[in-house]
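A protein chain is absent from this complex, but the other protein chains hold their places.
== chain A ==
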Amino acid sequence: MKRPIAISDSANFYVSAERIFDPTLKNVPVIVLSNNDGCAVARSDEAKALGIKMGEPLHLLQDKIKAHGVRVFSSNYTLYGDISRRVVEVYEDFTPNVEIYSIDECFLDFGGFKDRDKHARAMRREVLRRIGVPVRIGIAPTKTLAKCANDIAKKNPIFGGVLDVMDDALATWLLPMVPVGDIWGIGCKTDAKLQKLGIYTAADPRDMPTKQARAVGSVVLERTVLELQGEACIAFDDIEPQRKGMAVTRSAGTPMMDFDTVFQAVTAHATRAAEKLRQHGLVAGTLTVFFHTNRHRLDRPQYSGSRSTRITPMSSDTFDLVEAARRCAQAAWLKGEGQVFGFTKAGIMLADLIRFEDRPLTLFDVEKPKSAALMSALDQVNNRFGKKTLVLASEGMKRPWQLRSDHRSPRYTTRLTDLPVVR
């Protein structure tokens, strides 16, 4: 017996999250913008109906926004993260195994339930009742097929948000509805190649010999074909893989013209990275700093700088990381007089991560007995009183590099000052 895997996700999740606390958003076009208010990353059905495309830049949308009263929001990841966590808690009441795939998608182990359809509908109802977010559920013997089922359930209201394709005959009937480009793991290039071969829908690759699949695409396509045939190749895995590296990078709200401003941004990113390291109980051995100008503005002078350094001894101490970042930033900074650059992006990357307990001890360690206590105090203060209550002075006070988010909704669920108000 094949083990049923379900995928549950919310169509337009960010919009759904905004709608929980603001009933005036019901039945009107809503869009949520990407980081830095660049383009639309989530659209309500009403916004989709107006022809607003995924990734369409905000400045091209102004006419539609005015004409149709589209409600525009900056992304509020604090809110979306909290809502996502609550949704997962509801899932956990329905299955012992939940694998979080993204902020709005989870794979769920549906093995062992007698009436899967009923179970899935009850779960969907509970998420809507307890959190207020509508989700759709696809069930199949493999992750790829479950994604297809979820896709169909989302697009066709007749299924009432739940589609179970454990039954082969049903799968055969439904898969021709899924265009090959919409299959999980098939990119534009592979899509084009397959179209040329006369493979248009998810039903076609089922009859494709796996050897041919490997010749056309790669091992990945071969795996996808097997998955469409009902053979589970992508394991159900509820253990988070050990992190090997991490990056904190942001676009700046306004171009950064001088070293101090760039270094303020770099300090903030290094501080955040150090916090993440400590959260996961890791230390880093290598740090890279990079910053560059807007690559799409070829009319302006272009420069990109980056440097890496070792962190010895390996560390998760904010001061160590910021100090390493300062050395890198200074080394990568363009020397001499001349052109002024407007840097629009800066970031830091950490590599060579290992668990704190496993870190190599160096022979001539400088004793820093207070580091751990200081960092724990720093984290506790920022946890209790809000992010950025205590920062390094080199992060600056004005933070002109900070992201633009002119339309962000309140952090309804995580800040006392931002609570929704009822009269």
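In this text, contacts are C-beta pairs under 8 Å (C-beta built on N, C-alpha and C of every residue); 3 or more make two chains touch, one makes a residue touch a chain; residues count from 1.
What we mean here is this: contacts and distances are computed from a predicted model.
Engineer: Which one, "UV-repair and mutation protein UmuD", "Ion-translocating oxidoreductase complex subunit D", "Sodium:solute symporter" or "Molecular chaperone DnaK", is the UniProt name for the chain you do not see?
Structural biologist: "UV-repair and mutation protein UmuD"
Engineer: Which one touches the absent chain: A:Val90, A:Ala252 or A:Ile311?
Structural biologist: A:Val90
Engineer: Considering the whole complex, which of A:Lys2, A:Lys26, A:Lys53 or A:Arg295 touches the chain not shown?
Structural biologist: Touching the chain that is not displayed is residue A:Lys26.
Engineer: Based on the whole complex, identify which of A:Leu334, A:Ala372 or A:Leu419 touches the chain you can't see.
Structural biologist: A:Leu419
Engineer: Residue-wise, where is chain A in contact with the chain that is not depicted?
Structural biologist: Touch with the absent chain occurs at residues 20-21, 23-24, 26, 86, 89-90, 129-132, 412-413, 416, 419-423.
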